[in-house]
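Missing here is one protein chain; the remaining ones are kept as they sit in the complex.
Then we have chain A:
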Amino acid sequence: MANVQLTVNGKAVSADVEDRTLLVQLLRDHLGLTGTHVGCDTSQCGACIVHIDGRAVKSCTTLVGQVDGANITTIEGISKGDELHPMQAAFRDNHGLQCGYCTPGMIMSAIDIVNRYGADLDEDTVRHELEGNICRCTGYHNIVKSVLDAASRMKLSIAAE
């Protein structure tokens, strides 16, 4: 057993867990944050992606010890109250989700992509950068559309702040 202390969606968390606990297990089973999904469990599908210190990482392939002291953001932590994050709003407006299983990981990856590239995103870049996120509904066309739409919205919202 180990004690880990981290920040999850802005709140300090202290947990006594076995060393073999994965970050996704801590989030889902211990903290009840079930928005982060386990899809393939083999590091390929990206449904479990969360932000660790601002970087989109697969929480199914991360031990809690590795994130002791880190700042974690999950899908539950990106909206401002009832106001959706621009990436969430763009997915809704562009029909960027079908069954929705991959969506939390897609959104967390997509925010990271826009953070790195800014609004200067093109379709090829988005498709290449989303390689680590698999959608079994094969809804990629509207997902890419959503990310491109969100990139321009996020630029506007950054400019407005």
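Things worth noting here:
To be clear about the criterion, a residue touches a chain if its C-beta (ideal position, glycine included) is under 8 Å from a C-beta of that chain, and two chains touch if they have at least 3 such contacts; residues count from 1.
Here, contacts and distances are computed from a predicted model.
Of the candidates "ABC transporter ATP-binding protein", "Phosphate transport system permease protein PstA", "Carbon-monoxide dehydrogenase medium subunit" or "C-type cytochrome", the chain left out of this view carries the UniProt protein name "Carbon-monoxide dehydrogenase medium subunit".
The chain that is not drawn here is touched, among residues A:56, A:78, A:121 or A:135, by A:56.
Mapped onto chain A, contacts with the missing chain fall at residues 2, 18-20, 22, 41-44, 46, 49, 55-58, 61-63, 65-66, 68, 109, 112-113, 129, 131-134.
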